[in-house]
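Left out: one protein chain. Kept in place: all the others.
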Amino acid sequence: MTTPTYTPMELMICAAASTLEDGAMVVVGTGAPCAAAMLAQKTTAPNLTLMFEAGGVGPRLPRMPISVGDSRTFYEGLMATSMSDIMETCQRGMVDYTFLGGAQIDAYGNLNSTMIGDNYQQPKVRLPGSGGASDLGSLCWRVLVITPHDRRRFVEKLDFVTTPGYLDGPGAREAAGLPPGSGPYKVITSLAVLGFHEETKRMQLESLHPGVTVEQVQAETGFQLSCRSPLEVTSEPTAAQLETLRRDVDPHRYMIGR
Amino acid sequence: MTTPTYTPMELMICAAASTLEDGAMVVVGTGAPCAAAMLAQKTTAPNLTLMFEAGGVGPRLPRMPISVGDSRTFYEGLMATSMSDIMETCQRGMVDYTFLGGAQIDAYGNLNSTMIGDNYQQPKVRLPGSGGASDLGSLCWRVLVITPHDRRRFVEKLDFVTTPGYLDGPGAREAAGLPPGSGPYKVITSLAVLGFHEETKRMQLESLHPGVTVEQVQAETGFQLSCRSPLEVTSEPTAAQLETLRRDVDPHRYMIGR
Amino acid sequence: MSTRGKGSLFVEPDCDAARQWFREKPKRMSDKVMSVAEAVRRFVADDDYLASGGFGGDRIATALLHEIVRQRRQGLSFAGHTATHDFQILCAGNDTGRGQLLKRVDIAYIIGLEARGLSPHARRVVESGQIELCEWTNYTLALRFQAASMGVPFLPVRGFAGTDTFANSAAARVTCPYTEQELTVVPALWPDVAVIHVHESDCFGNCRIRGTSVSDWHVARAAKKLIVSCERLISNEEIRRDPTATTIPFYCVDAVCHVPCGSYPGNMPYEYYSDEEHLREWLTVERDFEAYLAFVDRLIFRSTDFEEYLNRCCGTAKMQDLRNQELYPS
Partner (left out) sequence: MSTRGKGSLFVEPDCDAARQWFREKPKRMSDKVMSVAEAVRRFVADDDYLASGGFGGDRIATALLHEIVRQRRQGLSFAGHTATHDFQILCAGNDTGRGQLLKRVDIAYIIGLEARGLSPHARRVVESGQIELCEWTNYTLALRFQAASMGVPFLPVRGFAGTDTFANSAAARVTCPYTEQELTVVPALWPDVAVIHVHESDCFGNCRIRGTSVSDWHVARAAKKLIVSCERLISNEEIRRDPTATTIPFYCVDAVCHVPCGSYPGNMPYEYYSDEEHLREWLTVERDFEAYLAFVDRLIFRSTDFEEYLNRCCGTAKMQDLRNQELYPS
């Protein structure tokens, strides 16, 4: 038996897809998260319900949407509704997962998609802002992040907390009035899969991608990482995953070509 | 020229219709208010927009609805929406008029449609309750009442304040947080048309129906009435009003037969 | 002014408890079609808080309401949100020798059937003092469903204050942090179970409603368990042909019952008008208690199902007449 060859992006998408169990509801964005959700739906989670923040519910995605509000997000869908309906559905506790990203992430899974720099009035780079991220990161049960892994992104202190992770540690979400039991769940990077320590709420290594070392991951991370024990090796994409991903999910290689 | 003959109910409906100016928006119920609004629309106020609290907007009423939620309320209508949309439209200040009724009314135009008796826990008669009345009476600009005139209804003190009129006098609505400038406007009865004194906010006689005296009205009223000066005589229905009312609005004499 | 009405809260506005419920609610697209009897057996429990869709006598889930009475549920709380004929049906479970179906009622509008008059039996039930009451209005009760469907503990409203209605409600007052204005707020209301009649549903519970939605958009989303009955069972392909038309998504729904004419004797927009003759019969017969007992015995308790009721009250000729009244009013 030969090991299938795959790109880091393919590994990330497949790892993310494996996280989504059948019968769950997930608010997804464009790009890798959408590919992961589509892949899950076409393989292990046929009853996964995809939702998009502009109002699309349960589409038969003909191809990946370019915008989370474009018509692909409700193509042959179950419902085309409003942004409020989606957000309220999250707020009342119906939605299991969301995928978020950002320019920076810290040890507690807080995310920055607002600005780089140390002065809000005069940012070095002004980024788009929260969009729906802060809402979804507050209101869905579990937040998944897919991101390249480097020191510029994995930082000790964010320039701006756009979206709450575990804020400054245990109990902080609840103290801020965010729903108990919600928060960051997995961070799937180009090097590893990370989770959050149950008590400290700090990010910890759960599995290394094949061939990657702890030292390599730590070197690309701006804060101290602990390791869950036993530390595992990330499952490689299955042949079925890769075939479906390449043939049905992203035939034009929008994502996996990156 | 002969005076047209008409019933007291016809007079009340025509007087109410004359109150509604063209281009206004009005939330109506079933019965006399609906007849008045239809009559206004077919005579002097073609641009009157009828709304019903269950969600009907701008129907071409084929006949009078039996329920404010039945399908007549949006028959060939402009919009079939929700109760919240109607109430919110009132709350944000779009709606000029509403018609309300009740088992009792007091000098400040407060209305009771909840119970008769002096003990809430054990009422002599339990009535349906507010329905949308308290909402509409709070949120529309002007409240119109069409009612038979007798001492049982026109009382010094209500058994239960279901719907706020001017509560206990000047400034009370505003103090309760109700929108400034809103409140009871006209009370059209079987004997007279009454309004509210600008300063005291108490009900006052504005016009007597033909042949009715001040003494007669006062005798049927459980609180002291003042008179606007000059006190007028209620305009009789015009021949055009009566013809339209009888032929187009209520051909089956549901209301005008009473 | 008091800062909180003295009425009782029948449901605590606890968002986090509700979140936990909704988290665990099954969200697979499974076939949920079942009989009315099974749906009520599985999803309506004694002591549940019940909400009923439509507008009293318009687009009501008559078959489901009958079945709740027939299965003799006990101790229910109920949202009397312009409840007219629906409330009248439920009252057949009180003081008719089968325990007490209704125990607590949030009132906006009950007992009356709008222009048709008051229900004598509903008056008997409510005036006897056996039911705990809390006063609301149509909008504030709608707003309570909206708060629940949004997942927040309260929503503000500008009306309602200064009245005995407020004083006998469980509404409260807060100060607006922007305007310093005092405002009324109402607490979120998650019904344990709701019954809603719709025009069309697929087997998973994706539903369409034509005409006014009254408060059902919010009721459907606020309810912990939701049973829908539908005039027509349609394919999932048909739902997907026009996703804009979907009013209630499958993940809100626990059971789908196919009940043609299911709103009878109520009005169903674009389908059939209300049977005013039969509704008048209810009101008349209720005046005579013995006659009333025989009436509900025959029509509800000793009918096997809604179809039998329908056959007893409304033959095909009459239904055709109601369809004509609806489609060609004059």
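For clarity, chains are labelled A, B and C in written order, and residue numbers in each chain start from 1.
Everything that follows uses one rule, which is that a contact is a pair of C-beta atoms (placed from the backbone, for glycine too) under 8 Å apart; a residue touches a chain by one contact, two chains touch by 3 or more.
Because the structure is predicted, anything quoted here is derived from the model rather than measured.
Looking at the complex as a whole, the chain kept out of the display touches A, B, C. Checked against the full complex, the candidates C:34, C:89 or C:185 give a single residue touching the omitted chain, namely C:185. Check C:210, C:224 or C:240 against the missing chain and you find that the one touching it is C:210. The missing chain lies against subunit B, touching residues 22-25, 47, 49, 57-58, 60, 74, 76-81, 88-94, 96, 139, 141, 179-181.
What subunit C contributes to its contact with the hidden chain is residues 3-4, 9, 12-15, 151-158, 172-179, 181, 183, 185, 187, 209-211, 243-244.
Touching the omitted chain from subunit A are residues 30-31, 53-56, 62-63, 66-75, 80-84, 87, 91, 110, 114, 120-123, 125-135, 137-139, 160-164, 167, 172-173, 175-179.
The rule is short, and it goes like this: only the chains that are shown with their structure count from here on.
Put simply, the chain closest to the centre of the protein, by Cα centroids, is C.
Across the assembly, the mean Cα position most removed from that of subunit A is the one of B. Subunit B has its Cα centroid 58 Å from the Cα centroid of subunit A.
Chain centres here are Cα averages; for subunit B and subunit C they lie 28 Å apart.
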